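Have a look at this one.
Apart from one protein chain that is not included, each protein chain of the complex appears where it belongs.
The first chain written gets the first letter, and so on, giving A and B; residue counts start at 1 in each chain.
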Amino acid sequence: MTLALIGEDFVRALLQGTPPGTVYALIGLGFVLTYKTSGVFNLAFGAQAYISAAMFFKARQEWGWGIVPAVVLSVFVIAPAIGLTLERLIFRNLRTASAVSKLVIAIGLSVALPALFELIADYKPVAGRTPTGIVPDGSSVFYDPTGVYPFSRDELAQIIVAGVGVILLGAMFRFTSMGLAMRGVVESPRMTELAGIPADRVSALAWAISSIFAGMAGVLIAPRLNTLISNDFFTLMVLAMAAAAVGRLVSLPGAFFGGMGLGWFIAVFNTYLPRWADDHTWLEPFKDNLTPSLPFVVLFGILVFWPAIRRAVDAADPLSGVDPPPPALAATTRHPLLTLQTRIFGVCFLGLVGWLGFTQADVRWIALLSTATVLSIIYLSITVITGFAGQISLCQGAFAAIGAFTVFQLVDRYDMSALTAALIGAAIAAVVGAIVALPVLKLGGVWLAIATLAFAFFFDAVIVKFSWVGGGESALFSGTQVPRPVIGPFDFGESDRAFLALAVIVLVIVSVAVIQLREGTIGQSLRALRSSEVAAESIGISPARARIVAFAVSAFIAGLGGAFLAMLEGDVNYPKNFSPVAAMFWLVLVVSLSARTVEGAIQAGAAFALFSPVILEGSFLEWLPYFNEDNLPGIFPISAKWRFVLFGLTAIQFARHPEGMLEFGKRRATQKRNDRYYARDAERAAAPEAAT
Amino acid sequence: MADTPLLELEDVTAEYGPFRALFGVSLTIHPGDAMALLGSNGAGKTTVARVASGLVDAATGAVRVDGVTMTREPTYRFAQAGIAHAPEGRSVFATFTVEENLVLYFRRSLGRKNVPAALDEAYTLFPRLGERRRQVAGTLSGGEQRMLSLARVLVEKPRLLIADELSLGLAPIIVDEVYETLTSIRSSGAALLIVEQHVQHALELCDHVALLDHGTIAWTGPSAEAADVVVDHLFETGSSS
Partner (left out) sequence: MTAVLESEVITKTFSGIQALSDVSIRVDAGERVGLIGPNGAGKTTFFNCLLGILAPDSGTVQFQGRDISSYPVHKRARAGIGRTFQRIELFSDTSVREHLLIAERVHNGTGAFWKDLIGLGRPRRDEIDRCDDVLDLLGLLDLADEPIEALSLGQGRLVEVGRALMTEPTLLLLDEPSSGLDRDETTALATTLRAVQAEKGFAILLVEHDVELVADFTERLYVLDFGSLIAEGPTASTLAMPAVRHAYLGNLEVSDG
């Protein structure tokens, strides 16, 4: 092997890595641009990009528009319109909200926006209809200036736009007052206004620009995908988070070169890995899985080892004292009478549901109730980590999947009892949870969310593919079957009703445990930490220890719930139940209802399982005397996508009501009655005194 | 004294959420006036300064600039009307460099052409800032951040300069320099509204004094008469040493 040959391979690898690198760079730039100009770590970036790409696709392919009008519509009309709407309706009122609240809102949007677009524009992804780019014959005309690797026109367009983009945006920040003003508004809108700059107009402009950029990126990236699906955009976005992390979310050149570097690194790695694997046979089994894992390995490496990120601190607004403190939720001690009433009502309600469930329900209803119960168990894991510890974890799906796969593997290989296997699976999930949390706990906030999201996709792209997890090739034919447990004389596989009873028992046990933890020292420590970390430390609470416990407990519950979900369905059904995007919807759902209470998790479970069949398919009407299955009004069934729109948009309320909408409504409703009871008590107490 | 007051607060009340900070404060500042706001901790001095620059909206009452009612106008309109406010504490953009902090303000108030000259002036006034012009403002010491937030209002030569806790955290020599600059700004016709701990300094510079107590104006008058009133007022409940 000559030196020249090595050189040529290397150059080819670099050129090969350039197009994907450009894609990462475009998305990384988008992240940095939005974060810098609006303070939002915009996980809805993928959604925005997707909408423009789909709009472009529809205009070109379905309406037969020319390239220019299609670009104008999708990139310069739709994209900024979305950005301006988001700014005006949501983010303008949240300038002083924490980065984590804004992140949750962005997650809600990333769930809601694509569904809303598909409903409004009547767009359906159709397999095999490959999107085209913004240059004619973009994918069929090639240029090969070096004679080593040919670039398509589409790829050249990407490269040019990314390069020009980084230069223009960089120039905007360096040389214009607008760039400074945008950064100023993110840090302190009031101080920016003191300089005579209208903050509202600046942030509207910032959103317009970053949304146009998102739309542009979407349209440019689309030709790389075979079919336009919003999830693919999301996945690409997660891959590109490493690029944004290189730029510490604030440096445009950092994000650009981070993205390019990632593309080059992967290409070079892929060029040389097979040769290394020939020399070192131990690499062989990893060969296939190393490539997809690289972006995550890089991201994790950056998060854990790059000192600049550890030092990155959210700059606080020096004038935040000017804003009135948020109205404290009337923290009330509930009147004992009200507590009693609530309990009686709760017992009656549950009794009624239980009685109906076990005596009246048909097969379909039992299945729905079982799903609701099992999902409630999983959602309690979000109650622990997000509700109690205040941390955003986006890898609960992976933890649940660990539980499910463990049951599958242990039963398959060792014929173990399914219930024992479920507990082992939960324990493994707990250990994994602690290990994932350990290195990134200190970062906290947005970075923790990024790290967990990366882990979720790493699990999805790499871990599931291992045969000792997902079953490998044999699972392709026989599925990942999971039996239901047999305990003594009870075989829960025989009767769906019995399995529902078992699931309810597990849910009750987990609920009680979660309440115990909340009331116990650990729960109180977490509450203290969430409220004031410095104060909690000053009385001897170790933030790291408390949060690792929270992570492990949360992962344990998720693992247990995941195992039960697999048992319920008789199969792990990984893509349907546990994919990262599905798990993100869990978070949105729990957070928008109530992340702080056990009821919240159960309501979220019920909402996930029942909302579609009961409300959207119109089944509730069948309970009325007139209607039956065949004469439902024409608007039913309503598309299940409304579920995403509804809960995604409800999550927007997170910044103002972090306790969740249901909890907020409940508190407000009980408030009045509470006050009345106390007033009556006071009157009674006063009465005898007046008499004397 | 000109006829139209530059700034007029009429019977202003202000609140932060449920907490009321001002109860019916009236103040008038004519072009060229220099007013010192004195009073104990929590008396409402900072809130008066914030209402005067539009940072805090008056809940009731009226705020007029050049005779035009600006009661609930956004803050930037006040700045565009020539009112510059250096808020208390470390009011700088922490992630900006020293120079970016200054440029953000100078570009709008002085125009792009005049930025280099203004920067030179700021660095002459505070050589320490010149040495650290590329440094990120968040890493400056408290005193240097204070210099930075003062530098911009001193160089801008606004029509009304509002400075909150002017000399807090500055070394005495620098305080003297700041006062020299203020004197020269005054003589060029700008009005001043100053919140100050160093009563002595403030009385030397200003011709008017407003003494605040629990969100109301307890006394106003020329500074010549102020010394005794202020000392009485500030120390009536205090010092037994």
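Keep in mind that, in the parts below, a residue touches a chain if its C-beta (ideal position, glycine included) is under 8 Å from a C-beta of that chain, and two chains touch if they have at least 3 such contacts.
All of these numbers come straight from a predicted model, not from anything done at the bench.
Touch with the chain that is not drawn comes from one residue among A:531, A:628 or A:671, which is A:531. Shown as candidates are A:137, A:278 or A:519; the residue that touches the absent chain is A:519.
Only one of B:135, B:183 or B:220 touches the chain withheld from this view, namely B:135. For chain A, the residues touching the absent chain in the complete assembly are 328-329, 331-333, 513, 516-517, 519-525, 527-528, 531-532, 534-543, 549.
By our rule, only the chains that are shown with their structure count from here on.
Here the spacing of chain A and chain B, counted between their Cα centres, is 46 Å. On chain A, the positions that touch chain B within their shared complex are 177, 180-181, 183-184, 187-188, 190-200, 250, 315-316, 318-319, 322-325, 327.
Within the complex, the chain B residues that touch chain A are 15-19, 50, 53-56, 74-76, 79-80, 84-85, 87, 89-96, 100, 103-105, 107-109, 112, 138.
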